[in-house]
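After this line comes chain A, so read on.
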Amino acid sequence: MSLDIYKINPEFRDIMPKEIIDLEENATWAQNQDKPRGIKELPQTKELIEEHSLCAGCPEAATLRYVLSALPKPEETVIVNSTGCTSLMFPHIALHTVHSLFGNQNSVASGIKRVLEWRFPDKQKDVVVLAGDGATVDIGLDYTLQSFFRQEKITTICFDNEVYANTGGQESGMTAKGQVFKMAPTGKKFEKVPMWELAKTSGCHYSVNMTGSAPKAVAKAVREAILVAREIGPTFLNIYTPCILEIGLSANEGLGEMKAGDKHRFEFYRHVSPEAEEYLKKCKEEGLL
Partner candidate 1 sequence: MAKDSIKIRMPALGGQGAVTAAHIAATAADTEGYYAVSNPFFGAEKRMAPSESYARIGTVPIYDRGEVIYPDIVMIYHPQVITMGKSYTMPFYAGVKENGLIIINSERDLLTAHDKKILDDLNVKVLTKDFTEFAIQEAGTELATNMAMLGSLFGALGTISKPAIEEGIKDRFLKKYTASGGTATLDSVIEKKFKKKMDLIQKNLDTASAAFDLTAEWADQVGLEQILEAPKK
Partner candidate 2 sequence: MANQGPAYYSPYPVATYEGVITPPEGKALLLTDVVDEEVAMREAAKQMLTNENATIFPGPQVLYGWNEEAKEKATLIKEIAEVLNAKMIPMYDYRPKYPKIDPEVEINPNHPNLTIWHNNIKAAIFVGVHCHYANVALKIVRSETDCYTIAICGLSGHEDAMATLRDQHTHELKRFIEIAKEVKAELGK
């Protein structure tokens, strides 16, 4: 049983730090729970992420907490990462995760998902990709789209901060046209890549563009996307999580920036294929949503 890997042997309980005991006793694992996990439990329960070194007030860090709170079955979930700011958080997630290279995350995830299906034919194991916009849309675009073409049963979540933040603020394909960043000293010359549209065209059964402003909305999208990926095929979430550092905002201004985004540039976009729609309806009836 996957949950057993968190169970501390009684002989060692007295020497284990609190965070580990908490993980066993007070995290919301899906097993032995009637209701779906969710954002509402964040305040009372042990989170699946420990302290990490992102900037104070980083919307990406907050959004990752929402994502982790919404995983339908974390004890059977594998997360694949990429390089960038996000990779500073990944070692601190209490799940099996992989960081391998910059841009290859959907390829690694494809291999893992297929092998887990092969090795555990009687279990449902979810594979979720978490990466930034540089990894998803620039250096890794081929691998992202090809995994959609191949109908890999994985969920890809792009933390879109519209910039290469970890390397010091360079233009990315997701940067808005006209924005001045490093490597675009006179402003970006072409439009932001409509990745959520590409995802739809490339075969994703569920594609969303949103901001990280509303925790509940993020959690709902994450949950739906992972459930659809389990049964139907690839799913994609683009979540705007601005780099407050690079656009000159202070630690408490990230939420405002995302809320502003909700109104125009990141107006909620949601594509659901007919098969996925039907499946989600079934999930609702079964209490999975």
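Everything that follows uses one rule, which is that a residue touches a chain if its C-beta (ideal position, glycine included) is under 8 Å from a C-beta of that chain, and two chains touch if they have at least 3 such contacts; residues count from 1.
On the choice of candidates, all candidates are chains of the complex that A comes from, given by their letters.
Given the structure is predicted, the values throughout are model-derived calculations rather than measurements.
Peer 1: Touching chain A in this complex, which is it: 1 or 2?
Peer 2: Candidate touching chain A in this assembly: 2.
Peer 1: Taking the complex as given, what residues does chain A use to touch candidate 2?
Peer 2: 4-12, 15-17, 20, 50-53, 91-92
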